[in-house]
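Below, a portion of the complex is reproduced, with chain positions unchanged.
In order of appearance the chains are A and B, and numbering begins at 1 in each one.
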């Protein structure tokens, strides 16, 4: 397994694992909630819920 | 108590009875001694359940119960209350899958069912759902597995009570969608393939008996409607909740994490990406997992809570084995570790 670091999921408050090389602005999904999160800062890594990706979902 | 225990299944030719046999067969601590059926007496278990063709077991009559450590009874409503003494003679631990011992008072059976013949057992029995009643299960000798639709509903709403978002007098609409295995193995015109395929059929528009169970365990009177849809396994409850004050997504996550953070069989799924963003019966089909999740509708000051289970597992046989594991001091998840398929049509 690749290197990982931990951060707090902003929705659930849970500790989650992320790849060690995440970058600011990256959108990454949370293993705790499945939600898409945006990396807003590093050291420590801080995450925010990403703006809804208006993916067409079959309507 | 030794780790190797014997088990029996009354109603072994039925749907939940077959599921029990499957689970017990794959369970590290149980040995199946007996499966009863009146209609298939002396036939092999594999005659009815093609997935159990490898079992060297034949159905016997429920009149001749063998002595076992734990007896699972999976018969239609009304049968267990008539035979409870025989059942308890046969086994120290009885786990019943019917509604016969779920409610606590005879009056409820008068109102929702056709009365009760041995109300003295109602106080002694324990409700099986570990997420609700884990602490009372160890050593219990009569355990009542929850109803499938009630289980789905209770799992979805419990965190709102735990977190104080609901107190019990709020307006809650529960709109349930269920698969055909809920009806059991009997044949009827309404459940024939031609009539039941492709349906969205309001089969219990009002007055579903599980309302009583939900009221008993959550202290909440719900507006309950059940629809039959085209799947075999699965129950999905959509709970439309109108709380007294504003509730945020963060409040909800906190509530669900608080209630289920340590639960081995409950998963919170609430938004996110990909195809599977909320609880779905497909995601838990064949497993003992319950998926719960939610969305917040600020415009209507509504919370929408979703809950999805496999009615044959978390909604009956799986829940029963889970409770038996706890009652008997076994590893809680023993025999229940199957995590489900992807892709999967409609298991």
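Heads up, the rule we're going with is that a contact is a pair of C-beta atoms (placed from the backbone, for glycine too) under 8 Å apart; a residue touches a chain by one contact, two chains touch by 3 or more.
Here the structure is a predicted model, which is why all the values come from computation and not from measurement.
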{"item": "Formula of the whole complex, where the shown chains each stand for all their copies", "value": "A x2, B x4"}
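One rule holds for everything that comes next: only the chains that are shown with their structure count from here on.
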{"item": "Inter-centroid spacing, chain B versus chain A (mean Cα positions, whole Å)", "value": "35"}
{"item": "Chain A-facing residues of chain B, complex", "value": "249-250, 253-254, 256-257, 261, 268-274, 277"}
{"item": "Footprint of chain B on chain A - complex, ascending", "value": "11-14, 29-30, 33-36, 53, 55, 57"}
